[in-house]
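Here the complex is missing a single protein chain, while all its other protein chains stay put.
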Amino acid sequence: VSLESLLEEKIKELTKCGDGCPSPVTKTLSCTSIKASGRLASCPSGMAVTGCACGYGCGSWDIQNGNTCHCQCSVMDWATARCCQLA
Amino acid sequence: VSLESLLEEKIKELTKCGDGCPSPVTKTLSCTSIKASGRLASCPSGMAVTGCACGYGCGSWDIQNGNTCHCQCSVMDWATARCCQLA
Partner (left out) sequence: VSLESLLEEKIKELTKCGDGCPSPVTKTLSCTSIKASGRLASCPSGMAVTGCACGYGCGSWDIQNGNTCHCQCSVMDWATARCCQLA
């Protein structure tokens, strides 16, 4: 093996970063909204819920199963989960 | 070139990290609030909206143009965007 290829191998191993992996330095926080009818709205796998919005002006909510917004007010027509990830 | 300088060159190239680049390992999530009168409040460029608060006890909001909180209740006096980034 050449010194060059040995270097590349070693660096990839130690930084746990294979070919074409994005630089961690350039990662940013990226968020999107998932809206659903009813009182529940879930973030897709790999995203975290950072907050929720609810219909009928309701600001009472909790998170169920780690990734689902649950709007608590008695009557509810929609729920939105705000979902974020590093990307 | 010396082995040392060759190493530095190669590591910086492969980790896409030049002189004085901050260690990604020490990055943390940093958040701030932006409050505005009316029903709209926007996060500055480079920050993501993770949630919104509204006047009149209102918990119904949505995100417009990716970075603006829009409070939906019919009467509204203020809106606050919660804005986060990696720093």
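Per-chain residue numbering starts at 1, and chain names A and B are given in the order in which the chains are listed.
The working rule: a contact is a pair of C-beta atoms (placed from the backbone, for glycine too) under 8 Å apart; a residue touches a chain by one contact, two chains touch by 3 or more.
Not measured: the values here are computed from a predicted model.
Student: In the full complex, which bits of chain B touch the chain not displayed? Write them out.
Tutor: Touching the missing chain: residues 3-4, 7-8, 11-12, 15, 17, 23-31, 33, 35, 50-61, 80, 82, 84, 86.
Student: Tell me, which residues in chain A touch the chain that this view leaves out?
Tutor: Touching the missing chain: residues 3, 6-7, 10-11, 14-17, 21-22, 24, 27, 29, 46-52, 54, 56-63, 72-73, 82, 84-86.
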